[in-house]
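Removed: one protein chain of the complex. Kept in place: all other protein chains.
Which chain is which? They are A and B, in the order written, and residues in each are numbered from 1.
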Amino acid sequence: MAALAPASRTDSRFEPALMRRKVTGTLFYGACVAAIALLLLTLIVLLVDVFVRAAPWLDLQFLTSPPSSRPARAGILPAIVGTLEIGIIVGVVTFPIGVAAAIYLVEYASDSWINRLLQTNISNLAGVPSIIYGILGLAVFVRALAMGPTILAAALTLSLLILPVVIIASVEALKAVPHAQREGAYALGASRWQMVSRSVLPAAAPGIMTGVILAMARAIGEAAPLILIGAFTFVTFLPNPISGQYTVLPIQIYGWANRPQDDFQGISAAAIVVILALMLILNALALIVRARLSRHIQW
Amino acid sequence: MSAVPISLTRRRPVGERIIERLLFLAAAVGVVTTLGIIAVLAFETIEFFLAVSPIDFFTGTHWSALIKPQSWGVLALVSGTLLVALIALVIAIPLGLLAAVLLAEYASPRVRTVVKPILETIAGVPTIVLGFFGLNFIAPHVLRPLLGPDNIGTFSALAGGIVVGILITPLIASISEDSMRAVPRGLREGAFAMGATKFEVVRKVVFPAAVSGIMASIILAMSRAIGETMAVVLVVGTKPQLTFDPTESIQTMTAFIVQISIGETAQGSIEYKSLFAVGSTLFLMTFVLNLLSGWVVRRFRTAY
Partner (left out) sequence: MTLDMPDAPPAVPAESADGQAPAIRITALAREPRPDALGAEPVIELRDVSCYYGSFRAVRNVDISVARQRITALIGPSGCGKSTLLRTMNRMNDLVPSYRTEGRVLFDGQDLFAPGVDPVAVRRRVGMVFQKPNPFPKSVYDNVAFGPRINGYKGNMDELVERSLRRAALWDDVKDKLKQSGMALSGGQQQRLCIARTIAIEPEVILMDEPCSALDPRSTLQIEELMAELKRDYTIIIVTHNMQQAARASDTTIFMTMGDDRAGYVVETGETIQIFTNPKHRLTEDYVSGRFG
């Protein structure tokens, strides 16, 4: 491999063993590629496995019917509606609070102990297991505030869960706005809020919206906290947001997957296909929103 | 010179100050959440400890909440949780780090556009889906044929660990990749200029320089693995026991919380309160790990 003549120096005590080092390097590169290949293979096997199981069950009747104790007649309409209701409430709650918190942290907060506390706190919250939020929601929303096990309590719990995600994404988006944008607004005599609302926010909007949409996707895929908030797997009517039983897609998947019969595994897989499709739609939406909002932004 | 006609000392308008207050309140929601979590957990946990000795709780190795006689040795759940987390790390550390190196050091922009979405998709799949995959594919179609049907059952810590390992791999990969990318190009060039091969540059320069971020990613992934619920609850079983045998059925702390929440457990009963005691234990473990990862980043960070 190496083709340079030996060094002209006489006393060289270097033995570079290039061949061996190159082989080691190639093996390592091979390991990297193998790791990625294994991950890709896992993902493909997962998707194929789920789709193959789901195929016999996926039809219009499945999408438009309530659950049933007989798999052939079961459907997921209440779960879809519950998931959408929760997704919307979560978006409506976390968007203003999350963006406002991010604006405070990036544009207003001085380097005081209390602001550092706010910041550390948010990154720590992002690491709290989701099921702990379920315990919080159970004690606060369901019991103390007497909302009961409803869509509203579930949505507020999930809002607290993804708020740190929305804040962190928004902070990143705001920080990515060049400093010159702020100085430009100030130089025109803008107050701080005018600077933020007219100069920084529009520039950061693509990043913020993407973050919010992806956080919503995260929320509707989350099931653990809702088990504590009393989500049921057998709801035959369309859920009302503020009263009565409800279910959502991941809980429905869990409920069916827990039953030993193959047919229930099949409709569980069919529900997985539906939630994956929903995720795909939200991700596509995030891409579209980003593209539309950033048409005028270039730096 | 005559006086300046325009006042330069105008007070900040009231509106501006109200806006700042409101923004501050939004930022403070997080602190309220944290305090809420701590208060809720502490309140019922103290209630629990009035009935059950904390010493028995933290040192006992037998856990039986739903079958009499009851026994509250949380180590049975903690060991199950740690077993799953360790198996997950054994899988995710090599996979995640190799993927991170590929992305940060080897991949051309075109390869990145293929590899990145693979990791992001895995990270975005709802964890219940991975649980389903563990139950219906990994356990029956990978582990049973591999180990023999006599050696592993439907439910096992190993299947849970594999599923959680898949789940935390993207986390390790993405944080480690960021931290490798933060290593200045000059360091790599310096090593190349001394006749280092690419692998030597990665192993002897980039990796040591990025080690704080890499360690932090592993600790965070461990925290995530400990707190993961839906991916394990379908796969590991419902048999709390202190064991190091990965083929055994076990129960994690999160799986116990699910089990107790689904059952008909009366509020105020000891079983109900045990949910909070286990929740507190889980919260403390993940909290310590999260603090530790932050400390590692600060303590071992390379200043360039």
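To be clear about the criterion, a contact is a pair of C-beta atoms (placed from the backbone, for glycine too) under 8 Å apart; a residue touches a chain by one contact, two chains touch by 3 or more.
The shown structure was predicted, so the numbers you read here are calculated from the model rather than taken from an experiment.
Interface note: of A:Arg20, A:Arg70, A:His179 or A:Arg295, the residue touching the hidden chain in the full complex is A:Arg20. Listed residues B:Ala209, B:Val258 or B:Ala277: the one in touch with the omitted chain is B:Ala209. Among B:Ala76, B:Ala191 or B:Val296, the one in contact with the hidden chain is B:Ala191.
Where subunit B meets the missing chain, the touching residues are 108, 184, 186-197, 200, 204-205, 208-209, 302-304. One chain is missing from the display, and on subunit A it is touched by residues 1-9, 12-22.
Basically, only the chains that are shown with their structure count from here on.
On the side of subunit A, the complex with subunit B involves touching residues 16, 21-22, 24-25, 28-29, 31-36, 38-40, 42-43, 45-46, 49-50, 53, 96-98, 100-101, 103-105, 108-109, 117-118, 120-125, 127-136, 139-140, 143, 160, 163-164, 167, 191-193, 214, 217-218, 221-224, 227-228, 250, 253-254, 257-258, 265, 268-269, 272, 275-276, 279, 283. The touching residues of subunit B, when paired with subunit A in their complex, are 12-13, 15-16, 19-20, 22-24, 26-31, 33-34, 36-37, 40-41, 43-44, 94-95, 98-99, 101-102, 106, 115, 118-119, 121-122, 124-133, 135-137, 166, 169, 195, 197-200, 202-203, 220, 223-224, 226-230, 233-234, 254, 257-258, 261-262, 267, 275-276, 279, 282-283, 286-287, 289-291, 294.
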